[in-house]
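This report refers to the structure that appears directly beneath it.
Apart from one protein chain that is not included, each protein chain of the complex appears where it belongs.
Here the chain labels run A, B and C in written order, and each chain numbers its own residues starting at 1.
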């Protein structure tokens, strides 16, 4: 098996011309595409339709290339888009391909491995509960199996996209007497992310199933995974899981590493991730090493205390710019400065994903 | 003479309690205060009144402490506040004091020197022209003289605050047939900044008076100073100039250094400034060195081309967040990450102040 | 007794020159000022400091005119400022004066009567509870008595300004085991408004004390007052109450009327209020009647259902503009269009103040 990673930019959220050209040139085989992860230039909040616009545009392209329907594309490809290219960030998306016809390399070094799994569709009353946790945990195991990863330590990044309860669903659920984690779509999205994060932790064996209960959700930010990146929204009903790791039997030139960021200023967390890949990122002669980076994935969040390293920040109190937009701009500026590149996936909403007030970083790079 | 540097934070733009306490404790002598430079938590745009609110609050405090009027304070102290604490930035202000009664140290090493000068009030038709350039250039020389700096190479940062043409002034000027660089207050502010920047360049001998004319304003961004930081607004009529350098005859424990940033990702420009101060800022044991920093001053701007290092940014096209807010958040995040501190003055509107699309950084630190 | 109403505008939130001139000319006696109600040009949200800036500027002016301190001014004058002059609204403030030395007119028609009262400072655990309701109810009675209003039907507008629980207070309260309506400052502000609204209802006899309990707060929007306008914030600790009505014994040329708005489109509610004052506001010859209006006070809120008259609105989902800013702009545009004047106090956060999704309007006008 061979995984490949292709990064494209766009003029606007409806522009998929770079991928179209790559497909036309044979550089990307559309049948191999398993997932997209990217940033669009909306506000990243509820009324950000740049994500849906890009998804529709990509589905149309793939459906045309593959002679299939948009529905079939949606059932087989995972789309994870985060809105908000604050500050220096560049709208872009990374296409992940898996060619399963490449024979397994025997005994070679571990290389980038990608596996996916889908859960059943949770009932509204299961969103944000242990039921969803179990679903995701099981899917993480299935995705690891598909990726041929047997040691959880070889997993470096797990992207989950989960559903949420819409206003209509909440109304119907309440009508039949159901009890919901939250009937508010926005809060339901947060609950779905939290359940996803615990699901990843349980699936990776970071936490035992009997070591926590639902009262830990939100309340114990000290329980977190350094490899979980969860997004949620009305675009999907089930939970979609993509696992990125390094495994034997894969033959690409890519590897993946990750590191936590203790807070939004934790530059050494970024350097540590680069060190893990053997990339010399300090000093003037860093361009050769940095050119190896194929994809940068970051989760972060504004410190809930309203302070960082003892000083006040104003992100939570700003009525004009949402706190998530603030933190994406600041952490994006820091990571882009260290990497010398603005094509970085920076996503907020990092409950239980990295240390509280901090976050996590995964880098995919070519080997030397 | 002895210069001192005091950094305070505030709960809100009307909170000057930290300075009040420092004065009460005798840590700051209000009669020694020559300038304030700081960040307030507004939007940093035309309708940002957090700057005026803080200035009023500080004037009231000083007037009360010194038994004088607000007007007298305004005539003798320079207030430079930049709105916008995007991302991780902390609202704060730095108080610069000069005690002229400390006898000059003979033969000691150069230490932080501060000098000020005020220009006459330019006529509306002089704003944004060579006349204003000449005024500022002359004031830079006067401020250097006050600071006892004889070699322009010893100057590391020049803060200018200049006036602009208000709508009323423009109307009156047009009525008497005057010709203005711009009758629009916002554009007039930009013209005032540009004239200030050329004034600093001429005053520091970076450019000869006959080497440029007004057609270079805005049009030749390749002409810039790495030490000029200009702000403008209706708060002042004349140009107010503060020069920061290192000079003999000053006896504090502070020194100042500066460096340019080639673009908003230029992390090595920041490290170079730290290197100039002998501060070890890389690796895990950096807190001792970084603790020496007393004040960080940054100018930056979004790349006018809409691209950075070959990739598109969206700052200029965002109808929800002004481009200056974007760039302050991103560069603030980067500098704060490198310095491990969020109390950083980051100001936009950097026409001819640092390389186009980049900016400049000055750091004041204690000596070891 | 004689009440007078003076409306001023300002260039910016620190500009109190119009009032200063009116005082200098003898048109306003500063010793007679009992309250200010106005709009400033901030965002009207937590980080809106234009309100504090204007309060400070007004206090300085009055303290100077009266030869007293800012603290004394704060203890005797009520300041109610709402941020946000969205759309066509003009930053302005209305000064309410009471001259108690004017002998009571015997037997004349009822005229504008103003009374004030202050409650004790509620403990943090009392904010948003029945205790605060009782306090406000009692203060409404006291203010009515001061105004010489004996029939609650003669009250047309009750402005309450209440405190809230700050983060520091919440922390201290939790530390000593107290239970709060909410420890979140923003939610605490909403609770304080709700308790204020119920306090007004109880004080005016609109609802009996035993006809509701705290479970009605927020949950029963069908319980509302058409005369209560509540704001809250950290600026005050106690509850400050101003009652506006018509009463015998007052001799000014002003009267007040009010009407509810059933929803944000309820133009007939506005016309009904004008009808109550005998102002002909329809057709082309309306300027004479409309010129009688001295002050317009509006409360409103976005319909919580996300719909108005069966159609979706997007106010609650907009991540770029807060819902309160949306509704103030729309209702402000409507009321300004009907009144032909942009100096209108429009305030959001109308829980239990007017019908849900609607609001209320009070107009003070001169008699013919």
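By definition in this document, a contact is a pair of C-beta atoms (placed from the backbone, for glycine too) under 8 Å apart; a residue touches a chain by one contact, two chains touch by 3 or more.
Remember, it's a predicted structure, so these values are computed and weren't measured experimentally.
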Given the contact definition stated above, which residue among C:331, C:350 or C:365 touches the chain not shown here?
C:331
Checked against the full complex, the residue among B:262, B:275 or B:318 that touches the missing chain is B:318
In the full complex, which of C:80, C:242, C:315 or C:362 touches the chain missing from this view?
C:315
Hidden partner sits against subunit A at residues 12-14, 41-42, 47, 49-50, 52-53, 56-57, 60, 320
Subunit B positions in touch with the non-displayed chain are 43-48, 167, 306, 314, 317-320, 322
Take the complete complex as the reference. Which residues in subunit C touch the chain that isn't displayed?
9, 11, 41, 43, 85-92, 264-268, 282-284, 308-309, 311-315, 317-318, 320-321, 325-327, 329-334, 336-338, 340-343
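By our rule, only the chains that are shown with their structure count from here on.
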Minimal step count in the chain contact network, subunit A to subunit C
1
Computed distance of Cα centres, subunit C from subunit A, in Å:
47
Could you state the distance in Å from the CA-based centre of subunit B to that of subunit C?
42
Give me the residues of subunit C that touch two or more other chains.
47, 320
